[in-house]
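Sharing a structure below in structure tokens format, with a few things to ask.
Complex shown without one protein chain; remaining protein chains in place.
Then we have chain A:
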Amino acid sequence: MHLGNYLGLLENSEKQLARAFDKVSRHHQDEPDIEQMCQKLSAWSVRHGGQLQPFLVRYADSRSPEPAAMEKVLFGQPRSGSLALLRDLHDLWLLTNEVKLCWDIIGNAALALRDKELEATCTACEAETKRQLDWLLGRIKQAAPQALVVAA
């Protein structure tokens, strides 16, 4: 069984996402809504990580020694300006999708295992991950025309 691995992958992805939201929050402090919302959404990912803990223990022995995390090359240097903001939100959206897919996959596995508890956790966390995605997409749509068409 590889569920343990996948849980590890998800945990890592959530950690990475939390860090990424936090980073974007700090890099774009001049955009008050970005700063506030990214902080809030970072906290959601931290919380999701916490909610995974019991299952990481439960399925620990099913872990194979494969690399658990997919390191991303997103977020190289701090970026500022309207195009940079767009790029950062874009990268966050990609990372969040990664997390969403993990929750989806593990939710399916939980069904197969009839692990009601894990299933409930996946449903709740996936719904919140979707809200992270929705916010990112809305903000990207708002920022994109101005950044791509109007700004110097």
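Criterion: a contact is a pair of C-beta atoms (placed from the backbone, for glycine too) under 8 Å apart; a residue touches a chain by one contact, two chains touch by 3 or more; residues count from 1.
We adopt the following convention: contacts and distances are computed from a predicted model.
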{"item": "Complex member absent from the view - protein name from UniProt, among \"Molybdopterin-dependent oxidoreductase iron-sulfur protein\", \"nitrite reductase (cytochrome; ammonia-forming)\", \"VWFA domain-containing protein\" or \"(2Fe-2S) ferredoxin domain-containing protein\"", "value": "\"Molybdopterin-dependent oxidoreductase iron-sulfur protein\""}
{"item": "Identified contact with the non-displayed chain, of A:Met37, A:Leu52 or A:Leu86", "value": "A:Met37"}
{"item": "Sole contact to the chain not displayed, among A:Gln53, A:Thr123 or A:Gln146", "value": "A:Gln146"}
{"item": "Touching residues (missing chain, whole complex) on chain A", "value": "30-33, 36-37, 40-41, 81-82, 131-132, 134-135, 137-138, 141-142, 144-147, 149-152"}
